[in-house]
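Selected chains from the complex are presented in situ; the others are not included.
As written, the chain order gives the labels A, B and C, with residue 1 at the start of each chain.
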Amino acid sequence: MTTVLAPDTTIFEQRESEVRSYSRAWPAVFTRARGSWIQDEAGRDYLDFFAGAGALNYGHNNPVLKRALLEYLDSDGITHGLDMNTVAKRRFLETFQRNILAPRGLDYKVQFPGPTGTNAVEAALKLARKVTGRSSIVNFTGAFHGMTLGSLSVTGNSMKRAGAGIPLVHSTPMPFDNYFDGEMPDFHWFERVLDDTGSGLNRPAAVIVETVQGEGGVNVARPEWLRALADLCSSRGILLIVDDVQMGCGRTGPFFSFEVAGITPDIVTLSKSIGGYGLPMALTLMRPELDVWAPGEHNGTFRGNNPAFVTATAALEQYWSDGMLARSVRTKGDQVHAALADLAGRFDGLSARGRGLVQGLAFTRPEQAAAVCRTAFDAGLLAETAGPTDEVVKLLPPLTISTDELALGLNILTEAVASVCREQEQRA
Amino acid sequence: MTTVLAPDTTIFEQRESEVRSYSRAWPAVFTRARGSWIQDEAGRDYLDFFAGAGALNYGHNNPVLKRALLEYLDSDGITHGLDMNTVAKRRFLETFQRNILAPRGLDYKVQFPGPTGTNAVEAALKLARKVTGRSSIVNFTGAFHGMTLGSLSVTGNSMKRAGAGIPLVHSTPMPFDNYFDGEMPDFHWFERVLDDTGSGLNRPAAVIVETVQGEGGVNVARPEWLRALADLCSSRGILLIVDDVQMGCGRTGPFFSFEVAGITPDIVTLSKSIGGYGLPMALTLMRPELDVWAPGEHNGTFRGNNPAFVTATAALEQYWSDGMLARSVRTKGDQVHAALADLAGRFDGLSARGRGLVQGLAFTRPEQAAAVCRTAFDAGLLAETAGPTDEVVKLLPPLTISTDELALGLNILTEAVASVCREQEQRA
Amino acid sequence: MTTVLAPDTTIFEQRESEVRSYSRAWPAVFTRARGSWIQDEAGRDYLDFFAGAGALNYGHNNPVLKRALLEYLDSDGITHGLDMNTVAKRRFLETFQRNILAPRGLDYKVQFPGPTGTNAVEAALKLARKVTGRSSIVNFTGAFHGMTLGSLSVTGNSMKRAGAGIPLVHSTPMPFDNYFDGEMPDFHWFERVLDDTGSGLNRPAAVIVETVQGEGGVNVARPEWLRALADLCSSRGILLIVDDVQMGCGRTGPFFSFEVAGITPDIVTLSKSIGGYGLPMALTLMRPELDVWAPGEHNGTFRGNNPAFVTATAALEQYWSDGMLARSVRTKGDQVHAALADLAGRFDGLSARGRGLVQGLAFTRPEQAAAVCRTAFDAGLLAETAGPTDEVVKLLPPLTISTDELALGLNILTEAVASVCREQEQRA
């Protein structure tokens, strides 16, 4: 890299709240992007292994979606539509039905709960409570579901929880898969405490779960664990909510991340990549018999983000008319996993985990994970840490990334790891 | 009107949740829009006096903003940017600083809390609680602040509150301006209960208020009431949050609706029309000393909706470089108000109220308000009801509407009122 | 008074928690008591105008009750009986039925909820919530209902509320009678906010009220206010709980303090003087159709304090077989009120209020109220302050006090007031 002048970030420092975070990790000012690449205003290109935290599964400014979007906007299609019927919404619903629900034998009603993941989760929790008449929700260690009060109450991160400023209640954490490193039978505690009428656990309305916890540190639930969870919920009359905001839309391979387990959740949330182009959009799916909403009982101004319906439809047509994307995600996932496993084999204190194109490299020493991301950034790769102590380098490349780009990024990562871990060894 | 075939709404009825509402009031399928007009797929044009519930202050697909948006998208500018620094965000912040904050002597830090109004309110409430260490919030009768759990707890509507499925706590309603028809001095109850250490009121972290309650039925707070509220908060160490999601961005005339009162709230929320083009975007503004967020303590995938930054910037440049828009809103507001006052004079049980281009016609008999909106829809005008019993016809035309369009819409409304009220009289 | 050695309070200071309070106001060590008199170990006698905060309506160690108690204990009658059937409980229930319920046409089921007032209130709140399926309770400014979490949430005093250590929720205070000095029609706010479906008030399960707020500063609700409250509750399907822990058992004249208003609450709590002799005992009374408790759903070790049943029965037989006590309370109440009114006439900033034998002298300057109690104590009279700023000298003499004793106590009080107020005037 040639030396560049420090970017002008004055206005951000002066005017933007201290809450900003990614801009601290990546001290550049970005200007344009395409596919797996993003460019800063100094003209420097970065390979993006973060992909909008999973919101850009089809890459930045995907040309197929872009064309559809520009045409739509150019023709003065409806931009803002509340929850009015629009042609764009109809096409989205029909395509979602045809390409996603029908082939999978899924019979979900679709709610547009507001265009963000946390809106979708809030709607899911409200519905589960309304349907069951119960207030309590079971979540899992390491969970991340969003920042509004309902979603935050089922989120694990203690720093984020503290931001609520009030005690977060109505939720009880249970151990996620492998929380005890296999020492204990799955759901031993959960099942025991559920069935013991003297346990003091409030009977839950629902269980909310991610099949792979992204923010939690790329913790992967085994299919058999998910099946056992679904059975447990079903046998006890507890609703199962799969939060597929980050892991849905093909991130782990299939469209829905729970397909690997062969289960059918009662409620599913989707957001991030459902809009396809990085435009805000979210869905709450529910079994038809759970659709007890009164008209207008949950609303929101931006439920009908029609440009997002257009790009969402284009994405479903382009990528989900057949099984090619899902297969390629598995192949590329294997490529990433192999590279990470290799690193884990070469250096002490590292381990690899993931499913499809969400892969993590866990470090015993969290400061190494941070150093790897810094080093990678300097070498032109965007990657971020996750996990309770930010001890995991989390890789979320676009699903549409080429194998060459993937190889390039993994090379940068490998060198970064090598440099950080060697340096550490030399110091030691 | 020529008879048209009923629109095909099969997929909405089959797949979309029962929660949908506007699509029931306006049983058309919309396809394109421009300025104050929206068209359904049968080719019928409707004059839009709802304007995305206030999200389309500059009209549908405003050509100036559209040009900026198409150029940006075409050039592959960043679409999705988390909270990374981008050129589009910088331009927005600079323009917001130059055209909005600086001329008004306001020194606010800007948070991008997620792209919807309820995200902005949730961030405001969290911050107020964190800063003060108190949990309780005072809201007002008739308030509407959003559907996620925190915002819902300070919202008045009992049907929407019931959707939470759990008791909504930590909030206490106080009477909004004129709740007692002037029978009681302003803040008599609030001040008394605050200062009485035996009252049982939990000392609030903040008061959250709309200067004009839109969803609540176009209830207008007088400037002196707002000033007294600001004084009350300031003297008791309670933060004042103005929720300007619907009334900001010029809806009542000035950019911020609280300017009319000459007050400076501690925290301000903006959304709906801040993006200008109907794209999801929201801001939480706070006095700098209140910016105690830790990095990442509140986050969200769509905080950096860069296309919205672009249209927002274009809107600020186009409409807020001078005072023309604000003045024209006042003029047009007078035009609307005069028409409504005239109706109120002609028919029993009607009254007019509003400020700028949010105006309401209240009916003693709520069924009349519904009938007026239905009749207006049949005649090609979109308008909706508001208020606890939906007893108010609420008018929110685009601020950029022409006076001719305004006159046309008011004619349709006038005829609708006349027909409904005459019919009623004949029946009686 | 002759000078006495300071009492030995070492063990209290060393071992007893800082939470102790009356022992600070009255720095003596008491040893025996009879009727209206209590003696400290230095042999000094005090006339007791506090009467165990209303727990000693029949005086200390009332000889009639004492005889019954000693006989019972001597004969090895059941002392501790959980909620078993006992002869003592049967006699109590029969006497309560015969002397209290039947003559008043009241058909209440009787719960023994644990032997303290706060237990009775907790049971009442639980039952009201269970019956209605609602969570929220309306309480009144100035209310005091107890220190356990449920009762504390409906108590007004902010210092006591802070002791909870968590936000107290599920309650909303409404203005008690005369909170606005007659400026506002009764229940204007409460009725308005109840009937406005957009008000944001959670529909309450119950209203809990004291007819005279003792701890709140001897605030007396007018009969017409209580009737209007009962009507309001009844017409809206809200349960009315009268907390008669302090004001019941004849304190205001009739056995139940609400008799003056001719209303029949849905639920009534009794404690303090119901046991008659100062022994812990409490009742929760409920209309039969509200008795939806499952067996054992509310329990407690000391529900069956049989010695208290014995003294309670003796008290009901001795004092409530006819109307003599009620009449004499009114007569003595008038005597006290006249004396206080006279003081209020003589000195600026004083006002008198009360009903029956709960009477208060309110001071504009709270420090005067404290000084009056201190001065009275030095002169051999026990009295305490009440009210949010402890600005009211509250008089609660035994109902069985003689008119001579009453006159003596009022003389001491008069001199104390005169000395405090004169002193204040001289300083000014």
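Heads up, the rule we're going with is that a contact is a pair of C-beta atoms (placed from the backbone, for glycine too) under 8 Å apart; a residue touches a chain by one contact, two chains touch by 3 or more.
This one's a predicted model, so the numbers in the text were calculated from it and none came from an experiment.
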| item | value |
| --- | --- |
| Copy number across the full structure, from 3 displayed chains | 4 |
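In the analysis below, only the chains that are shown with their structure count from here on.
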| item | value |
| --- | --- |
| Relative to subunit C, chain with the most remote C-alpha centre | A |
| Chain occupying the most central position, where position means C-alpha average | B |
| Subunit A-subunit B separation of Cα centroids, rounded to whole Å | 31 |
| Centre distance in Å when subunit A and subunit C are each reduced to the mean of their C-alpha atoms | 58 |
| Averaged-CA centre spacing for the pair subunit C and subunit B, given as whole angstrom | 50 |
| Residue list for subunit B, restricted to those that touch at least two other chains | 135, 159, 167, 170 |
| Complex contact set, residues of subunit C against subunit B | 135-136, 139-143, 154-159, 161, 167-173, 175, 179-180, 183-184, 188-189, 192-193, 196-203, 216-217, 387-389 |
| Complex contacts: residues of subunit A adjacent to subunit C | 166-167 |
| Interfacial residue positions of subunit B with respect to subunit A in the complex | 7-9, 11-12, 15-24, 26-34, 38, 41, 52-56, 60-61, 66, 69-70, 73-87, 89-90, 93-94, 96-97, 109-112, 114-119, 122-123, 125-130, 133, 135, 146-151, 153, 159-160, 162-167, 170, 205, 245, 271-272, 277-280, 284, 286, 291-302, 305, 307 |
